[in-house]
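The block underneath contains the structure these notes are about, expressed in structure tokens.
A single protein chain has been omitted from the complex, and every remaining protein chain is retained in its original position.
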Amino acid sequence: MIIMEAGATKEQIENVVKEIKRFGLRADVSRGEYRTVIGLIGDEREIPFEHFAVLPGVKEARMVETPYKLISREYTKLIEGAGERMVIKVGSIEIGGAEPVFIAGPCAVESKEQLFQIAEGVKKAGAHILRGGIFKPRSSVHSFQGLGAGGWEEAEEALTWLYDAGKKFELPVITEVRGETQVDLVAEYTDILQIGARNMYDQDLLAKVARKGKPVLFKRHFGAGIEEFLSFAEYLAAEGNKAIILCERGIIPIGKGKNYTRYTLDLAAVPAIQKETYLPIMVDPSHATGRRDLIFNMSCAAIAAGASGLMIEVHHSPQEALVDGQQMITPEELNDVISACQKIHKLIVSGRSKK
Amino acid sequence: MIIMEAGATKEQIENVVKEIKRFGLRADVSRGEYRTVIGLIGDEREIPFEHFAVLPGVKEARMVETPYKLISREYTKLIEGAGERMVIKVGSIEIGGAEPVFIAGPCAVESKEQLFQIAEGVKKAGAHILRGGIFKPRSSVHSFQGLGAGGWEEAEEALTWLYDAGKKFELPVITEVRGETQVDLVAEYTDILQIGARNMYDQDLLAKVARKGKPVLFKRHFGAGIEEFLSFAEYLAAEGNKAIILCERGIIPIGKGKNYTRYTLDLAAVPAIQKETYLPIMVDPSHATGRRDLIFNMSCAAIAAGASGLMIEVHHSPQEALVDGQQMITPEELNDVISACQKIHKLIVSGRSKK
Amino acid sequence: MIIMEAGATKEQIENVVKEIKRFGLRADVSRGEYRTVIGLIGDEREIPFEHFAVLPGVKEARMVETPYKLISREYTKLIEGAGERMVIKVGSIEIGGAEPVFIAGPCAVESKEQLFQIAEGVKKAGAHILRGGIFKPRSSVHSFQGLGAGGWEEAEEALTWLYDAGKKFELPVITEVRGETQVDLVAEYTDILQIGARNMYDQDLLAKVARKGKPVLFKRHFGAGIEEFLSFAEYLAAEGNKAIILCERGIIPIGKGKNYTRYTLDLAAVPAIQKETYLPIMVDPSHATGRRDLIFNMSCAAIAAGASGLMIEVHHSPQEALVDGQQMITPEELNDVISACQKIHKLIVSGRSKK
Partner (left out) sequence: MIIMEAGATKEQIENVVKEIKRFGLRADVSRGEYRTVIGLIGDEREIPFEHFAVLPGVKEARMVETPYKLISREYTKLIEGAGERMVIKVGSIEIGGAEPVFIAGPCAVESKEQLFQIAEGVKKAGAHILRGGIFKPRSSVHSFQGLGAGGWEEAEEALTWLYDAGKKFELPVITEVRGETQVDLVAEYTDILQIGARNMYDQDLLAKVARKGKPVLFKRHFGAGIEEFLSFAEYLAAEGNKAIILCERGIIPIGKGKNYTRYTLDLAAVPAIQKETYLPIMVDPSHATGRRDLIFNMSCAAIAAGASGLMIEVHHSPQEALVDGQQMITPEELNDVISACQKIHKLIVSGRSKK
């Protein structure tokens, strides 16, 4: 990590970047109000930091050994003017801002009618962003894989529905991108690109998605520790894209006997991650619990834990859904959830600020 | 399970119990307002239920195969007059009642002065029950094992402090009992007996503790699934003691890399368990996270998830504590926690009742 | 699943396939010596099997609900002439055959000299197939990512070294393919394509790799249960490629405290998986343990458990390796491992055949 002097010139900064490249690494340049910090991307162990320390305009040069440094709180602290948390703007919506953000919609897009009906419902219920799965990752090749499995034309048609529904109901839209070849197409039609839990470790997909420059919602793999989760988020940041929305969606349950929830929702990861990084973190209680009767409580709990928002699966008629009907709630139930969560958020913020 | 007719006589009930014993099993007799239900304790697979079905006063006789039946919601539903949740009274405190209950105090009792100072603090902060560890289970034989390790006399002295502090500050008291030989002594001085996570599977200890007839706070082992947790709570109920307060305190973290929380707090277990049993469930955020900076958020989250109360470690001077200083909060911080939790509880109850 | 009559004609089979497609599913046609079995790929729940049962040449038509059916032992049993285990031929090497197969080589290809030196060493030690990583999946973007990270030209150069080393020392070669865009290039130069543990869930990569028609070594993700592992192997089979070599390489360790092995090697998965599928399963003790001092014992244990072979990381000078030096053994140590494993394999086969 190279910390530049307050008055370092553009040329001095460019010179440092050039030197970094000469040693085979890439550079991440973060300009704060008064100060510029340059992160090194790659293996720093062979870098002669004493050489960098004496370059013109350099205040300090030192090695950082954590696997996530570009997204770490340590790093951002050095940049004066940087706030407590990064706010990611999607249209007029602010993720990581003063209010919790609610992403809602069906698990899978099934038809134009279904999507528009649900979009209208979630808008009325107070949601801010519309979700709808088109390329569905599934545990079995014999299950419905989303309309995206029908070929590029069918996928594009479903994407236009999502785009149109977003326009009509004034909701930014998000969908999951599962493979590298889908990235360009999906990026054309959506405001946020989602990387699902199963693809968290897929570093080639991560790099390709990050390069589109759009905000990325990045889900934790169900077998990943927090350190691994953040280390893979770093793959996104290393491509120069820090508009990363982290998302906790449950980890593998432990213990013998039958499971009462699909995964174990790790809510303490929310404040723990917030101490490590300035990126916002959301929670998906739908996939985590797999049970619609637990959504109300676990949504409230996630907000109480400090989450910047929720991603909730909603269907106007859950029992008829093609995928995950048992975990989707109705727009009316979503309204109750949002209302309770907003009140809890206020309480938490005021309770915290007293301290 | 034997369901008696509405007007079954005492003799008829006793006759059924006698028959159950004749087949080598024990009986659990639950008398509701109008109806009596008799649970069989032991292996029902060889029981001739058709024989029981025709005994005088018997309405229905059938096998129940779940490993927890005496504490199951199914079972209690049959008893008319039984409420949605069992309320366990400890003095004037109601656990599982209308308000969340807060158990607070030091991880380990260190001295009379320390205990009284903390007891005064937690009372002022609004806590309802005083905790203090005397027999401490520890991962290393080379760590401080609590004053109980000093011999019976020292243990009894520490217990009298706990008893006296409870009397002085009008707080029922609870401490952990770790081995069978400690049960009689501890039961003399405390209002609730605690069985710690590490002893969850210790069925001989469970039986001995249950037979004291006092309320038992029963913690989930960090390697136990929900089914196992409830199956071992059944060992307590099988001794005729259903004043069982369940407690979630975190399970083994999953994933590679360093742990950011000591255990993984499984908050979705709270509503999931409430669907299975009528017993109240509390949450211990202190042992689960091991981090005082996460206690406020995770306490609020636990109450939002529906917990009947919290067990929180408090010390007037955490940095001087002999055990677990890094996870204890001050009485002032406890006050903030209780205040926020009570408001969230109200929100949750009213948000839920709308539905 | 459609079981054809013994004398079913080509036209009858084609007709069944056409009908399957008409219902929106794909067909997997397995021709045995006397009988042909047609598996349905996709969601069978809406299929009118009674309609298929009366098509000309059809003996039986029924639903199979397991998530892995094309690779299941059940399925292959129906095909007369199919043996106990599928033998996958790579040149003259038989994986799943009478003798255990040893894949060996460096974790990462570092230079032509390094690769040729190690290739010579492992050939002398008795290994059958040469491995060498070019596209390395890594937990940190700041670690060495393999020569493949240097761009397509550098990747292709490293692949030609691998190809040439294979030719020179008469060893088929294998390397990992990490992203969809790498598949075509890697398939040109290698005999077996490896899908690493981190990519196990990456179904788009799986489909693309399978379609190349070459044998695939498919590693279990460290967070995956056996059922999930086999369900994702089914994604490969669903593309018509059943030359799948499964590979156990360790799962996430459980329990508090420091880890003594990098992952937990799940050797009982070896015989358990062999009861489920006819595919061969190998073991990678290097990544599982991360410790060169455990390789000898765990290699022997894997063969004793019934593995069809081992994948072992070897370096002529482990302490100088760029990646994973602490888990690589020397060619001399490999020789001891192979020699002991071959003897144990004989003992196991003869001990088993007595029964």
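For reference, chains read A, B and C in written order, and residue numbers begin at 1 within each chain.
Going forward, contacts are C-beta pairs under 8 Å (C-beta built on N, C-alpha and C of every residue); 3 or more make two chains touch, one makes a residue touch a chain.
Every value quoted in this text rests on a predicted model; they were computed, and no experiment measured them.
The absent chain, not drawn in this view, touches the displayed chains A, B, C throughout the complex. Touch with the chain that is not drawn comes from one residue among B:R85, B:R178 or B:H287, which is B:R178. In the full complex, chain A makes contact with the omitted chain through residues 139, 222-223, 252, 254-257. Interface with the hidden chain, as seen from chain C, comprises residues 223-228, 231, 251-261, 264-273, 275-276, 288-289, 291, 293-294, 296-298, 300-306, 333, 336, 339-340, 343-344, 347-348, 351-352, 354-355.
Contact between chain B and the unshown chain involves residues 40-44, 67, 69, 137-144, 178-182, 198-199, 201-205, 221-224, 228, 231-232, 234-235, 238, 252, 254.
By our rule, only the chains that are shown with their structure count from here on.
Homomeric contact chain A/chain B: same residue numbering on both sides for over half of the interface positions. Averaging C-alpha coordinates per chain places the centre of chain A 33 Å away from that of chain C. Chain B and chain C have CA centres that are 48 Å apart.
Chain centres here are Cα averages; for chain A and chain B they lie 38 Å apart.
Of all residues in chain A, those touching 2 or more other chains are 223-224, 228, 231, 252, 254, listed in ascending order.
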